[in-house]
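Apart from one protein chain that is not included, each protein chain of the complex appears where it belongs.
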Amino acid sequence: MLYLGVIIEVEGEEAEKALSALPFLSLYARKENQLLGVIELKSLSEWQEIEEKLQSIPGFLGLSILSSYVT
Amino acid sequence: MFFSFTYLRPPGAVKEAEFIKKCIRCGKCQQICPYNSIKLISWQNPFYFGLPYIEPRKKPCYLCMKCPPLCPSGALDRNLKDKYKVRMGIAIINKNTCWAYQGSFCRACFMNCPIFDKALKLTDELLPIVIEKYCVGCGVCEYVCPVEPSAIIIKTY
Partner (left out) sequence: MSKLNRRDFLKWSALITAASVAGFDFALPESLQAVEVDNWVKSVCRYCGAGCGLYIGVKGGKVVAVKGDDKNWNKGFLCVKGSYLPKILDAPDRSKYPMVKEKGKWKRISWDEAMQLMISKFAEAIKKYGPHSVGFYGSGQSYSEESYLANKLFKGAIGTNNIDGNPRLCMASAAVGYVTSFGKDEPMGCYDDINYADCFFIIGSNMSEAHPVIFRLIMEQKRKRNVKIIVVDPRKTVTARNADLYLDFIPGTDLYILNAMAHVIIKEKLYNPDFVNKHCVFKRTNPDGKIEKVTFEDYLKFIEEYTPEMAEQKSGCPKEKIIQAARWFATSKATMSFWCMGINQRTRGVWANNLIHNLHLLTGQICRPGATPFSLTGQPNACGGIRDVGLLAHLLPYGRLVANEKHREEMERFWGVPKGRIHPTPGPTAVELFRKFEAGEIKCIWIVCTNPGQSLPNVDRYRKGMAREDTFLVVSEAYHPSRTSELADLVLPAALWCEKEGTYGQSERRYQYLPQVIKPLGEAKSDFEVILTFARGLLTALGREEEAKKLFPYKNSEEVWDEIRACSKDTVYNFWGMTRARLIKEHGLLWPFPSEDYPAPGTLRRYTAKYGDPLLKKFDPQAEDISFYGNPADGNKAVTWLRPAVGPAEPADKDYPFILTTGRLIEHWHTGTMTMKVPELMRAAPHAFVEINPKDAEKLGIKTGDKVKITSRRGSIVLPAKVVDIPRPGVVFVPFHYPESLINSLVTDAFDALSKQPEYKISAVKLEKA
């Protein structure tokens, strides 16, 4: 398993709602337009799919991976 | 739109966007590093494959300054010799988990900081604080912190 601590930049309230429904992402806090969360991956091969899903959400501006922990 | 993973680069690295373009992935910096602090990104990550990085919690940069002059492409500033002028990143203290801020006396980061008594200072209350002007981002503090996960970490530029 891979755990990535992330900051997601969003625009508007709708984006947060849509993001919180994603199974691989847990959100914990919000500061202005930044959301703090953790993405869980089984392996890096899932990344392509995750990237696509995130980009398809309206109001999603970008993602920074700030930490990673691997089991 | 952006996606970024904030890798900590070896000392003397130019700005990240430029670094990715300039680095020819020759691995010279990794080979010379006497502490094995510098690693190369594995083939599993095709986009960044071969780029050097440092994971301070596993092995920080001890600022021996052996790697910058070896860089053939200028991804690392070849003229950088003075460890005080390195700017790899900046240390950030998590006051919610740092032992000192929790009322227990610890100053592992302060005592081990290679920019001693400059980049990290102790306040009157004996709490460590980061002096951004002097912090080089070598990650020794992140490495030695006894808290799990480290209560002081390097943020890259």
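Going by the order they are written in, the chains are A and B; count residues from 1 in each one.
Going forward, a residue touches a chain if its C-beta (ideal position, glycine included) is under 8 Å from a C-beta of that chain, and two chains touch if they have at least 3 such contacts.
This is a predicted model, so every value here is computed, not measured.
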Touching the absent chain: which residues on subunit B qualify?
6, 34, 62, 64, 92-94, 96-97, 99, 103-108, 110-112, 114, 116-117, 122, 124-126, 143-151, 153, 155
Where does subunit A touch the missing chain, residue by residue?
1, 3-7, 26, 28-29, 31, 34, 36-38, 40, 64, 66-71
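Here, only the chains that are shown with their structure count from here on.
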Centre to centre, by mean C-alpha position, how many angstrom separate subunit A and subunit B?
25
Under the touch definition given earlier, write down the residues of subunit B that touch subunit A in their complex.
1-6, 44-45, 149, 153, 155
Enumerate the contact residues on subunit A facing subunit B in the complex.
44, 51, 55, 61-69
